[in-house]
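Down below is the structure, laid out as structure tokens.
Excluded from the complex is one protein chain; the other protein chains are retained at their positions.
On to chain A.
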Amino acid sequence: MSQPKTKKETEDLLELYRQMLLIRRFEEASAKAYSMGKIGGFCHLYIGQEAVGVGAISALEQKDYIVSTYRDHGHALARGLEPKALMAELFGKRTGIVHGNGGSMHFFDKNKNFMGGHGIVGGHISLAAGIAYASKYRGDGAVTLCFFGEGAANIGSFHEGMNLAAIWKLPLVMICENNHYAMGTPEYRALSVKDVSVRAAAYDIARDHIEGDEVRKVREHVRVAVERARRGEGPTLMEISTYRFRGHSMSDPAKYRTKEELEKYKQGDPLIKAEKDLLSAGWAQEELTKMDEIILKTVEESVDFAEKSEEPPLGWLYKHVYAENV
């Protein structure tokens, strides 16, 4: 995509850049807190993939739904979930977004139609189809966006969910964030195709395939799919190529890939790209540095907030096992 031309375009990119930077800084802080033992369990970082989540989610309206995987920090922040509540969730505190019941892999926010981080690879794809199904049932005009990795494209749930979405023409946009590895398994050892989106042909639905390093380009492409879904023309299967700069999770040193490969992909860091574009559009470096400082402060505050928050009371152990019947 070409550089922003007008002032409006530049401001728009600036906002997207801000969101990506927030994700980057938030996760750097999470990584630090994790190494200090303040965050437990699995912690899958999104660093490197920011343009996908931010670009895609910025194509949505408030009434639309997002369904995410265990790698959900970036999607949640892009959707505008409170950094404080998310960090507190990572710390397992009562002030967390789901009060310490979820942790890194299970962020939910009903008010933002953020329908969860889900820990079973691909299991959430049919849930997303179900949410889209409800939109169709009610005619509420909402679209559901579902993220998953290329590893998930090999599980039954993916195929069943796609077939159901296809036969019922559900307002669903399926985004395969292909970061080329499922844990330690490179795509060529696990996928029968080079481009997941070609599997759309098997279900006779629309497809798209792009590189995910330019945030505005991602948005533009996702928007086409979202509009198609909103018009009632059914689901789209998209592959957006990207790369994670960290290991699969915090406990993974990522020895299955070379330094050279990582360096090569770092050239395409979506933040650096956006930053370059902003600078050449005439934005001052000091402005961007100031923005970074503000973000760092927000993140610091969220860590501080998480740190100072109390753990959930033990009396909450049994809370929410069952919903109340009213």
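In this section, a contact is a pair of C-beta atoms (placed from the backbone, for glycine too) under 8 Å apart; a residue touches a chain by one contact, two chains touch by 3 or more; residues count from 1.
By our rule, contacts and distances are computed from a predicted model.
> There's a gap in the complex where one chain should be. From "Aspartate carbamoyltransferase", "Sulfite reductase", "Pyruvate dehydrogenase complex E1 component subunit beta" or "Ni/Fe-hydrogenase large subunit", what does UniProt name that chain?
"Pyruvate dehydrogenase complex E1 component subunit beta"
> Out of A:Y34, A:F91 or A:F108, point to the residue that touches the absent chain in the complete complex.
A:F108
> Looking at A:T69, A:S126 or A:S309, which residue reaches the missing chain?
The missing chain is touched by A:S126.
> When the complex is taken as a whole, what residues of chain A touch the one chain not shown?
Looking at chain A, the ones touching the missing chain are residues 65, 67, 98-99, 101-102, 106, 108-110, 115-116, 118-120, 123-135, 137-138, 156-157, 160-161, 163-164, 167, 319-326.
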